[in-house]
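Written below as structure tokens is the structure these notes are about.
Rest of the complex left out; these chains stay put.
Going in written order, the chains are labelled A and B, and every chain counts its residues from 1.
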Amino acid sequence: MAFSIIRAARAVLHVTDLAAARDFYERVLGFVVTEADEGHLYLRGLEEYQHHSLLLKKADRPAVEAISYKVGSERELEELYRWFAARQLEPKWVDARSQRAVGRAFRVQDPSGLPLEFFAQMTAVERLLQRYDLYRGARVQRIDHFNCMVADVQQAYDFYVHGLGFACSEYTETKDGKLWAAWLHRKQNVHDVAMMNGKGPRLHHIGFWLPDPLSLIHACDVLAASGYGAHIERGPGRHGLSNAFFVYLRDPDGHRIELYNGDYLTSDPDFPPIRWDLDDPRRQTFWGHAAPDSWFEEASVVLDVHSGQPVEPKEPALAKVKPTFLI
Amino acid sequence: MAFSIIRAARAVLHVTDLAAARDFYERVLGFVVTEADEGHLYLRGLEEYQHHSLLLKKADRPAVEAISYKVGSERELEELYRWFAARQLEPKWVDARSQRAVGRAFRVQDPSGLPLEFFAQMTAVERLLQRYDLYRGARVQRIDHFNCMVADVQQAYDFYVHGLGFACSEYTETKDGKLWAAWLHRKQNVHDVAMMNGKGPRLHHIGFWLPDPLSLIHACDVLAASGYGAHIERGPGRHGLSNAFFVYLRDPDGHRIELYNGDYLTSDPDFPPIRWDLDDPRRQTFWGHAAPDSWFEEASVVLDVHSGQPVEPKEPALAKVKPTFLI
């Protein structure tokens, strides 16, 4: 490869009510608002020195416009563009002037149908890591990962690992050796993106990193005190997979957010990917709790990067299974 | 009153397998074993300077032999005995020599049918609060409270508050003003005993105090790592009622244990009891999570203090209600 994808960098989401979103993300969860106008809300975590990691756009219905990765340099961005083009995936450039704070970017639908974006530069802003006086709510530090539902996990795995150079930290297999889900990373923790078998392409959730487990508990308390109790969908709990302490929330438009802390370093190229059996009760929740049906079934619709229209999800390649002991 | 009940002091439980119980309470949860023999296991928390707060006795089937309170002095113990006797409740003395480490005690069935015990003295042992090198698992500090299911909460309330001098910190009422549950205390936090409307008399759970919220999370991790994941019944979560951060466990015999941290001081006689509506979704779990059916339905059988036989539970006075939004 002549390109280096650095990490999951930002998500561009459509939301129907920016004021409601701002209350949820800024006041309750403690995201920092870098900028806002009538149609946009640019949010970042306390550790982030770049303009935003979450861009919310006012729209008629909730959707995912882009799942965006940062690339090491402009030169590598071009290489990557050519790489996609050579595979007939029809990447298209997005001019720097057409997006706030982001350099030249390109967008492309990946083979699973996910709307990807790649860029190399974003405007630098003040990093607030040590402005503890501004900490509130969940004390969100930074974007961590995307989790996607795709109809064919093996295909997605091959594309990201053998094509884009992601490494696999953990994965789930069915009894007969089919790949059910995979956790893939470029930066050195468990994942930048996970692919799960399901009706897709859809974005299941965006994970944000917290500084410690008590910030996660406090986030639940603040959510409940602020009238967002019903927005806590699952957890808090410990994932077997990734070892993270987690809670899943639904934002006012139904987009799913994971607050996440406590995975591990994956710096070594000889790190042996961890295999989980689909039937291991500790895989999803180490403590053995059941996730609600909504967590398995609901996810955000993604848009076509060319038409801007919703991509119709397909039924998954592997039969949907959620045995009662599979939690 | 010429007597002062100090606090919830110990539970005497029957268990079918002492080795299994010891693994659960000592190795996993981190209780201190003060003494053990073929038929008994005496357990205490790290802050406790008295011999035990949990006595497990080998028996053929699980049951609750005694819910035990400490009284201020021998003189007051006698006053309290006379008080019960005057109400035709037939207290009976238990000689100091017949129980390990406990002074003279008496036992009595309260009007709800719960098997109570009162004593004034217990053997002092080394307090391990600052032996941090011995901390493990949940780092259990001390017994905190009992929670009982009774068929008539109003009757129990009247007996404990107007008779025994307990104070009420919080309570739940139905829409038509019936008392559904009450949190009653002698020591200065939310409760020494709670009474909940349900098939009773039964012991719903025993609460133990932890030093901080992360000990509770770690307890879940240790339980799961030790193969006890299925013993985590509910939580972790925040109670609206009491404000405690909690998790409910089932021991190997099915007795329910609550790990508990974070309630508040109730020292003032003018503290206004907090009223909760039975339908308030934040009452049971502040974050709005549903408790499993088992938590509402299952509880430990209690024994008759005279016959030693199980007390047959009665249906509750108020209709059992567990609307889906009542969590």
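By definition in this document, a residue touches a chain if its C-beta (ideal position, glycine included) is under 8 Å from a C-beta of that chain, and two chains touch if they have at least 3 such contacts.
Remember, predicted model here, so these are calculated numbers, not experimental data.
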item: Copy count of the single sequence across the entire complex, 2 present; value: 4
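We take it that only the chains that are shown with their structure count from here on.
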item: Where chain A and chain B are represented by their mean Cα positions, the distance between them in whole Å; value: 44
item: Contact set on chain B toward chain A in their complex; value: 213-214, 217, 220-221, 223-224, 229-230, 232, 236-238, 245, 281-282, 286-289
